[in-house]
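The complex is shown incomplete by one protein chain, all other protein chains being positioned as in the whole.
By written order: A, B, C, D and E. Residues from 1 in each chain.
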Amino acid sequence: MKFIVAIIRENQLDQVREALIDAGISRISVSNVSGHGRQATTEEIYRGQIVVPNLTANIRIEIGLNDEFVDKACNAIINATKANENGLVGSGKIFILPLEEVIRLRTDERGPKAI
Amino acid sequence: MKFIVAIIRENQLDQVREALIDAGISRISVSNVSGHGRQATTEEIYRGQIVVPNLTANIRIEIGLNDEFVDKACNAIINATKANENGLVGSGKIFILPLEEVIRLRTDERGPKAI
Amino acid sequence: MKFIVAIIRENQLDQVREALIDAGISRISVSNVSGHGRQATTEEIYRGQIVVPNLTANIRIEIGLNDEFVDKACNAIINATKANENGLVGSGKIFILPLEEVIRLRTDERGPKAI
Amino acid sequence: MKILLRCTLLLCALTLLTTSTVWAADQPIIDSGATAWMLTSTAFVLLMIPGLAMFYGGLVRSKNVLGTMMHSFSAMGVMTVLWVVCGYSMAFGPSILGGWFGWSSDYFMLSGIDETIMEGGIPEYIFSMFQAKFAIITPALIAGAFAERVSFKGYCFFIAIWGILIYNPLCHWVWASDGFLFNLGARGAIDFAGGTVVHISAGVSGLVAALFLGGRKAHPHLQMRPNNLVMTLTGAGLLWVGWFGFNAGSSLSSGLSSAQALTVTQIAAAAGAMAWVIIEGLHQGKATALGFASGILAGLVAITPAAGVVKPGGAIVLGALATGICYLAIVVKNKMGYDDTLDAFGIHGVGGIVGAIFLVFFIRDSWMAEASTLAGGSWTVWQQLGVQVTAVLIAVAYAGVGTWVILFVLNKFIKIRASEEAEMRGLDNHYHGERGYGMINPH
Amino acid sequence: MKILLRCTLLLCALTLLTTSTVWAADQPIIDSGATAWMLTSTAFVLLMIPGLAMFYGGLVRSKNVLGTMMHSFSAMGVMTVLWVVCGYSMAFGPSILGGWFGWSSDYFMLSGIDETIMEGGIPEYIFSMFQAKFAIITPALIAGAFAERVSFKGYCFFIAIWGILIYNPLCHWVWASDGFLFNLGARGAIDFAGGTVVHISAGVSGLVAALFLGGRKAHPHLQMRPNNLVMTLTGAGLLWVGWFGFNAGSSLSSGLSSAQALTVTQIAAAAGAMAWVIIEGLHQGKATALGFASGILAGLVAITPAAGVVKPGGAIVLGALATGICYLAIVVKNKMGYDDTLDAFGIHGVGGIVGAIFLVFFIRDSWMAEASTLAGGSWTVWQQLGVQVTAVLIAVAYAGVGTWVILFVLNKFIKIRASEEAEMRGLDNHYHGERGYGMINPH
Partner (left out) sequence: MKILLRCTLLLCALTLLTTSTVWAADQPIIDSGATAWMLTSTAFVLLMIPGLAMFYGGLVRSKNVLGTMMHSFSAMGVMTVLWVVCGYSMAFGPSILGGWFGWSSDYFMLSGIDETIMEGGIPEYIFSMFQAKFAIITPALIAGAFAERVSFKGYCFFIAIWGILIYNPLCHWVWASDGFLFNLGARGAIDFAGGTVVHISAGVSGLVAALFLGGRKAHPHLQMRPNNLVMTLTGAGLLWVGWFGFNAGSSLSSGLSSAQALTVTQIAAAAGAMAWVIIEGLHQGKATALGFASGILAGLVAITPAAGVVKPGGAIVLGALATGICYLAIVVKNKMGYDDTLDAFGIHGVGGIVGAIFLVFFIRDSWMAEASTLAGGSWTVWQQLGVQVTAVLIAVAYAGVGTWVILFVLNKFIKIRASEEAEMRGLDNHYHGERGYGMINPH
C-alpha cells in the first residue's frame, strides 16, 4: 500500500476530486497548506502594489491507496491539473510514501481491504 | 519507529486525546482536514435544503511513535472513537507509516528517545 | 529520497524559512497544526486567568528532499530554532520518512530531479 | 410615502402657525426634529450596505467572498454618482415623456436644491440622499441572484443601466407626486417604503438575471456551503437596525407615523424570524441560524410596503405569512433547480409581493376612512386590493422585461457572465487580485 | 427613568406654552426632536443585540459559535412577540394583583396606543418599542452564564417564561409610575436605565442558572479558549455605541438629561476599560484585549443605573470601581470553580450592584435638594443608600428565587441542559445543523 501526498493549486481542487472519483478513488483527505516553490504564483495587489506572495495558498490531498491504484491516482491528478494550466509555472507535486498498515476505525478491518 | 496519521471525526478529538494520554502518549499534532469518503456525514441544512457536504470536516492526528507504542495508540484511538458512534457510518482511518528518524529540536537528541 | 515533517513554533516560521533558503532548499509546504507536548507553551490570559493551552498552535513544514540534502535541511532547522529560544522548553520535532517517488505535475518528471 | 403627506401637511401647518407671527414664511422653516431623524435614517439605511455585504458575503464560497461583498459596496459608488447626475431628477422631477420618468434640470448635480426646504421642514438635500440609499440598495439586492458567477465589470455596467432605466422610472411612478401609481385608486397604491420599487423589482430582476446568466458551473451537483455564517448572522443584525431608517425614515417626518412604522417593522421582523425557525424545526428538525436570518429578512421585506398602514396585530400576521410563503418558494426553487443563488427572488421578490398584496387586509381604519372620503363615499378593501395587485403586476412586468432587455443588449458588448476560469479560480482572485481570509493559511 | 419626569414635564409645559395659542391641546403635541432621538435610541439599543452576539459568540469554542449568537438573536424574536402580546401590558399597565405586575387590555397587541402621544411629546409606540429592547437584551445577557451547554428549545422556553414572570414584574416595580420601588423613599429607588431591572436581574438569574445546570462537561480540566477575540472586541465596540441609546435614550427626551446621561456613559466606559488593563497589567503583566472589552462592559453596566444623577467626576470613579470589583469577582469565581461561562454574573450582576449602590455617593446636588423638599425637609445620602440597597436586595432575591423555580419546573417538561452528545458535537451541529466558519476547511 502507498500513501500519496499531492500538493495542488488551490483552485484545481474540484477538477482533481472529480478526476479521482472517475478513477474510482472516492476516499481522500484535503487540507490547506501554504507553499513556497518556483511556481509563478498568481499575484495579488494591495494599494497599487503588486505582491508576489512568498507563501502561496495550495491544497494538500492525502490518499491511502492499494498499489494497483497508485498509477491510476497519479494519472488522474496529472491530467486534471494539466487543464487550465493558463501558463503558470508549477502546479505542485505528488509524493508517494510507503504505507505499512491501515485500520478502518468503523470496522477494525486492517490492510488493503480497509483502504 | 512509526508515524501514525489518524483521521477522525471532528467532534471526537477530545475523547481521542484523553484516551491517548491515558495510554501514555502525550505528544501529538492535530490539524483540520476535510474528508471525502463513504461515511454518512452529519448533514447540514441551508434554507430548508438538506446538504450532504461532499467534503466533511475531520480532524487529522499525527503521532510519531516507538514500535512498542503503536498498538497501544491504535487501540486507544479505536476504542475512543467507538463511543458515541450514534449509528453514523465511517469514523475515519488510521494510517501507519514507517519512520526512519526523529530529531528533538530542543536537545538534538535523535532516534527512539527523541520521540 | 526523504520526506521531512518538521513541527516548529508558530513564531519561528520566518527564521526557519530563511535558513532553509540559505541552505538551498526553496521548496516547502507549510500548514497550521495544534500540538500537544511537553513544551512549556506561551501562556494566554483570559479575564485574569492564566490559561496554559492544552493544544498549542504550531507550524508544520513538509519537505521532500534528496538524500544528500537531508542533513543540510535538518541542521538549518535546528539552528534556526535555536535562536530566540527564550527559555521555553520544547520547540518541536523533525520527522524523517522514506519517500519512494515524486512527480512534478508541471512536467511529469519523476524521481530525484523532480524534487 | 403617501401617509407622510398627511402628516407633513399637518406639521407644516403647525410650524407655520407657530411661526407665521415671526415672518411671512416664503418657504417652510426647518423642523430640526424631523431633520434630525431624516439625517439619522439616511445613515441607518447606508448601514444596510455593509450589512447586506456581510449577509451575502458570508453565504458564498470563500473564494468569492470579497467579490460578493464588492457587489454591495460598488453599488454604493456607482449609484450615488448616478443619482446625483440624473437619478434624482428622473425619479422626482416633473413627469416627461408621458410620465415614463421625470426630469428637471434643477436637479442635475442637485444644483437647484442647495437651500430648498420641503414641507415638513426637511431640507430637500436629505430627502434626495435618503432616496439615493434606496437606489443603492436595490441593485445590491439583485446581486444575490447571480452571486459567484458575474464579472465585476459586467455587474457595474448592469446596475448602472438598470438603475437608470428600471429603478428611476419605477420610483417615479410610485413615489413622485405625479407618478401614475401614486395616484391610482382612492389614495394610490400603498407602498410605504419600497415593497414594489425596491424589493419586488429587485427580486424579479434577480430572477430574470439568474435565468439569463444560467447557474454556476458546479450547480447543483456540487454542494456549496456558506463560508461564514457568523458574518451572515451579524449582517442580518445590521440589516434589522438599518431597516428602522428604511421604514421609519420613509415617513419623512419625526412623529406618529414614524413611530408606527418603526413599531410594525420591529414586530414583523420578529414574527418572521420566529415563524422560520418554527417551520424549519417542524420540517427539518433543526432551527438554523441562516433560517432565523432569512425569516428576519422575509418579515422586514413584507412589512416594508405596509409599514405605514398596518397595526401591530397585522404586522405579526404579515411577517409570519411572508416567511411561510418565502420558505415554500425556496423549497420549490430547490425542486425546480434554477440557481437563484442567495434567493434574491425567493425572499425579496416573494416577500415583497406578499407584503404589498396582503397588507390590504390589515389597513388601519382611519386610512380606509380617508380613502373613502377621497373616493367620494366608499372605498372597499377589495378595491384597494385591485390597486395593489395592479401595482405589483406593473412592477413585475416592467422590471422583468426591462431587465431581460438590458441583459440581452449589454451582453452584446460586455461578457456579463464570469469566464469559466474566473468562476473556477474565484472572483476574488480573478477580478480583484485578493483573497478574503489571509489568516487561514500561514503567512 | 425618574429624572426624565422632571424634564418631560418641563418640556411639555414649554411645548404647551408655545402652542397653546394654536389649539386647546387635547393631547400633548409631538416633540419632533425628542421623537427623533427616541427613534434613534431604539435603533441603537437594537444594535446591542448583534453587538452582544458578537461579544459572546467570539468567546466560546468554534463548535458553539452560532448557537451562542442565536441566544442573542432568538431573544430578539421571542421577546418582541411576547412584549406585544403581554409584556408591555404587564410592565406598564396599572398595577393588579397588589402590584405584582400591571395589566391593561388596551395594551394587548398595543391596540390601545395607536395614536397616543405621551407627555414629552413622544408617541407611546416608541416608548413601548424602546422598552421592548430592554426586555430583549436582558435574557440575552443571561445566556452568557450557561453558554455552550443549553438546548436551544430549552433556552427559548426559559427566556419566554423568565421574561413573563421575572422581567415584567421587576420592570413594573421599578419603572411603572405605580411600581412600589418607583415610589420608595423620597424620590424612589434610582435606576435610570436598568441597573436593577436589566443587569442585576440578568446577572443573578445567570448565576442561578449556571449552578442549576452545572458546568460544561470539560470544565475546568480542559482549557477552553475564545474562537474569535477579534469579533468579541468588535462586538464590545457596537455595545458601547448601542449603550448611548440605552442610557441617553432612557431620559425619554432630547435635552439636558439625555446629554448628561450620554456624557457619563462615555466617561464611565472609558474609565472602566482603562482600569481593567491597568489592574491586569499589574496583576498579570499583560493588558489583554478581552480585559479591555470587559472593562468597557463593567463601566457601562455600573453607570447604567446612575447615568441620570452622577457627574463626570463620579462617572470616572464609578467606572473604575466597578471594574476593580468585577475583576475581583472573576478571580474569586475562578477559585471557586463554578462555571459562569462568560461571566454574566461576574460582570453584569456585580457591576450592576456596584453601580446601583455606590451611585449614592456621587448624586448631583440638585437631585438631593429636590429629594429633600419632596421628603419634606431633609434627605441624606444614607437614607438614599438604604433605598438603593433595598431595591437591589429585592431584585436579587426575586430574580434568584424566581429563576430557580422556573428552571426547576420547566426542567420537568423540557431538558434544558444540552444532551451529552450535543455538548460534545457542538450546539451548531446538533441544534442548528450548521457550522459557523465554513472557510476554515477546504470546501
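Keep this in mind: contacts are C-beta pairs under 8 Å (C-beta built on N, C-alpha and C of every residue); 3 or more make two chains touch, one makes a residue touch a chain.
Remember, predicted model here, so these are calculated numbers, not experimental data.
A.B. asks: Give the labels of the shown chains that the missing chain contacts, considering the complete complex.
C.D. replies: Its contacts among the visible chains are A, B, C, D, E.
A.B. asks: Out of D:31, D:119 or D:423, point to the residue that touches the absent chain in the complete complex.
C.D. replies: Touching the chain that is not displayed is residue D:31.
A.B. asks: Among E:61, E:216 or E:430, choose the residue that contacts the chain missing from this document, as touch is defined above.
C.D. replies: Here the residue in touch with the unshown chain is E:61.
A.B. asks: Touching the absent chain: which residues on chain D qualify?
C.D. replies: Residues of chain D in contact with the hidden chain: 18-19, 22, 29-37, 39-40, 42-43, 46-47, 49-50, 53-54, 57, 65-66, 69-70, 73-74, 76-78, 80-81, 84, 109-111, 114-115, 117, 122-123, 125-126, 128-129, 132, 152, 228, 231, 254, 428, 431-440, 443.
A.B. asks: Even though one chain is hidden, which residues of chain B still touch it in the full complex?
C.D. replies: Where chain B meets the chain not shown: residues 13, 30-32, 59.
A.B. asks: Against the chain that's been left off, what residues of chain E make contact? List them.
C.D. replies: Spelled out for chain E, the touching residues are 11, 14, 17-18, 31-34, 36-37, 40, 44, 61-62, 65, 224-230, 233-234, 236-238, 240-241, 244-245, 248, 253-256, 258-260, 262-263, 266-267, 269-271, 273-274, 277, 284, 286-290, 292-293, 295, 311-313, 316, 364, 436-437, 440.
The definition used in the following text is that only the chains that are shown with their structure count from here on.
A.B. asks: Return the chains shared as contacts by chain C and chain D, ordered by label.
C.D. replies: Common neighbours, chain C/chain D: A, B, E.
A.B. asks: Taking all residue numbers at the chain B/chain C interface, are over half used by both copies (same) or under half (different)?
C.D. replies: Under half shared, hence different.
A.B. asks: Among all other chains, pick the one whose mean CA position is farthest from the mean CA position of chain B.
C.D. replies: Greatest centre separation from chain B goes to chain D.
A.B. asks: Using mean CA coordinates as chain centres, what's the gap between chain A and chain E in Å?
C.D. replies: Centre-to-centre distance between chain A and chain E: 52 Å.
A.B. asks: For chain B and chain D, let me know how many angstrom lie between their CA-based centres, rounded off.
C.D. replies: Taking the average C-alpha coordinate of chain B and of chain D, the gap between them is 50 Å.
A.B. asks: Return the residues of chain B touching two or more other chains; collapse runs of consecutive numbers into ranges.
C.D. replies: 31-34, 44-46, 53-55, 97-98
A.B. asks: Quick one: which residues in chain E touch 2 or more of the other chains?
C.D. replies: Counting only residues that touch two or more other chains, chain E contributes 222, 433-435, 440-443.
A.B. asks: If each protein chain is taken as a node and each touching pair as an edge, is the resulting graph a line, ring, star, complete or other?
C.D. replies: Chain contacts: complete, every pair touches.
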